[in-house]
Each structure stands twice: as C-alpha cells, then as structure tokens.
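The complex is shown incomplete by one protein chain, all other protein chains being positioned as in the whole.
Let's turn to chain A:
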Amino acid sequence: MSGHAPKGDDAIRQTNDDATISRLSAANLGYFHDPFVKYFVRRPSSNERRRSPLMNWGTYLRVTGLDELVDRFLGISVADEQDPSSSNAIETAKQILVLGAGSDTRWWRLKERGKQPAQYFEIDFPEITSLKIASIKKNEQLSRSLGTIDISSGGAELHSQAFHILPGDLRTFHPSITDALVKSGFNKDIPTLILSECVLVYLDPSRGDSIISWCSENLRRAVFVTYEQILPDDVFGRMMLRNLQSRGVDLRGIKEYPDLASQVARYISLGWDESFSVNLNDFYNSSVSSSEKKRLTAIEALDELEEWRMLLQHYCFVWAWLDRSKSGFTFRSFKQL
C-alpha cells in the first residue's frame, strides 16, 4: 500500500481531495451550509465520503472560524483614503486572495449571501485549477453566478468579472504569480485578505516567509489569515508527522513555526503591524455556544474528549493585519476571534 503513496507535489495536491471530502462529509450531515462542495467530488453520495464524528466536528470548527474571520474583514468599514478626514466611513472595494485554494467553495458561499468582495483570486497548481475549472464548466449551479467566463492556459486559468482562478506554483510567488495577479486586476491599494488554509506549512519556511513579506511590502491595507498545524514535538505531533510522511506529505514549515508564539512572531518580524493566534481547542471552548454544541451533538455526539482536545491543540488560526494608508483602518475587531 505504501508503494502507492503519491510523492512530492502529488501528495500535497492530494491533501486537497482529503480536505474536500472532509467538507463534503460535514456539509452532508448538516454541520454547515455548503451546497457547492459536492460538485468537486467524484461520487459525492458514496459511503466512503463520510468522515468520523471527530473529523466532522473539526471541519465544522475550521470552516466556522475562517468564515468568521472573512466575514469580519468584509464587514469592516474603511475610510476613504482620498478623504480621510471625513467622518463617514464608506464601503471601499475589498479583495480576497486565496493561496492553494483547491476545491474551495468560499466564493460561491459568499455570493449566495450577497457578501462576495469586489475581486476574488484563487491560486493553485494547474493540475488542480484545471479540474476545478472543468467542474465549473460542467455545473450550471457553479457557472451561472460567475457571469461571463473566460478560460485560458489550456483550461487551467479562469477569469470572470469578480472571480479569478490562476494556475501557479507558490514556490515562485514573486514575480510570476504576483505579476499574473496584477494583470488580472489585483489592486495592491485596496483592503486585501490573504487566506492560507493548510498551505504555507507545506512550503519551505523561507518560501512561506517571502510570500508573507511580499504582502507586507506591497499591500497598503491587508489581513493575512492562516490555518495550519502546530506542535510537531509532542507525542501526538510526532505521530502526526510520521503518519503524514507515510502518505508523502511533509509539513515543511512546522519545525520553524511550531507553536502559537512563533507563528505570531513570524508575521511581526515580516512587517505586519499586529498578529494574533488561537489554537482550535481554545477556539472551541471560547467561541462555540452551548446551543450550537447542542445542535452539533444532535447530528453526531462527541463521545470522548481527550483525543478531541489533543487533535484540536495541533491546529491553529493565525491572523495578522497592516495599514500603510492614513485612513485609520479599524482592525481592532480582529484581536479576539
């Protein structure tokens, strides 16, 4: 069986399949609303698509936490840079950049609620973007909300008025991906959210650092949101690394940024104004209401908590922000998730 394990980039690309199936499993059971993920999974009704309750709860937490961060970003009132003395904060255009977006359905879920930003960019390997674009073409439920679509690069690139999929390798973020972004309408001046959902950790730390630095050097108002693994050195962490390695997945960044403190320090040292973090266990304890826990328990009861806590402690949300404009960005609401 280990002979069939994918190697290198293939193994990383496969993590997208795993994550997508996890989202499908949780969505199917009613943990959260995502009517779009099924279009990106082969045989979405198969029994193989159901994950364990621990995974479903964990996927719910991940989706909920990131949704909340994204919603807060989109909801922030930003003063007009041209008229900063004005006491009226206006809604300036915002954009979102998703690194290693895979089969993410976030754009459609935002669009369904009328919350989509002015511009939305997704980057991933061409092998992945091609499949995603093929699914979009095949399913009217995905394509109709995009409006006019322009597909290029042999099916690996898609542009529409507000939504763009760009093929690329994050190891060469600048200049190849950044140039392509700008050419596609990416605006360095408007408030930008960059999302890395289990992505940076797969990169060599120096390459991840250079992405984070490029953003802090080139963007005027930005938020960087990361979700990834931490704590490689305890028993659970060592087993996690070993298990992932046996499937060809290396968490290259985890030793360099192994805990919440070093994750936070990373963004500060790379030019961001402030940075915060929380592990998923603390997020679960502080941010999931008891009525929500009741609702989830009615779907699937968590029968034991030791393993749950251990698993959750090995994942974190990290978010950092910067403001180079004189418009006095109100990012305070990010201090506590």
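Quick note on the criterion: a residue touches a chain if its C-beta (ideal position, glycine included) is under 8 Å from a C-beta of that chain, and two chains touch if they have at least 3 such contacts; residues count from 1.
As a convention for this text, contacts and distances are computed from a predicted model.
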Protein name, per the UniProt record, of whichever chain is missing from view ("Serine/threonine-protein phosphatase", "Cytoplasmic dynein 2 intermediate chain 2", "Large ribosomal subunit protein uL10m" or "Pescadillo homolog"): "Serine/threonine-protein phosphatase"
Residue in contact with the excluded chain [from A:I149, A:L244 or A:V288]: A:L244
Omitted-chain contact residue, chosen from A:A134, A:V182 or A:L305: A:L305
Residue of A:S52, A:Q161 or A:S176 in touch with the missing chain, whole complex considered: A:S52
Where the missing chain touches chain A, by residue: 1-2, 4-5, 14-16, 18-19, 21-22, 47, 50-55, 58-59, 62, 198, 229, 235-236, 238-240, 242-247, 249, 297, 300-307, 310-311, 315
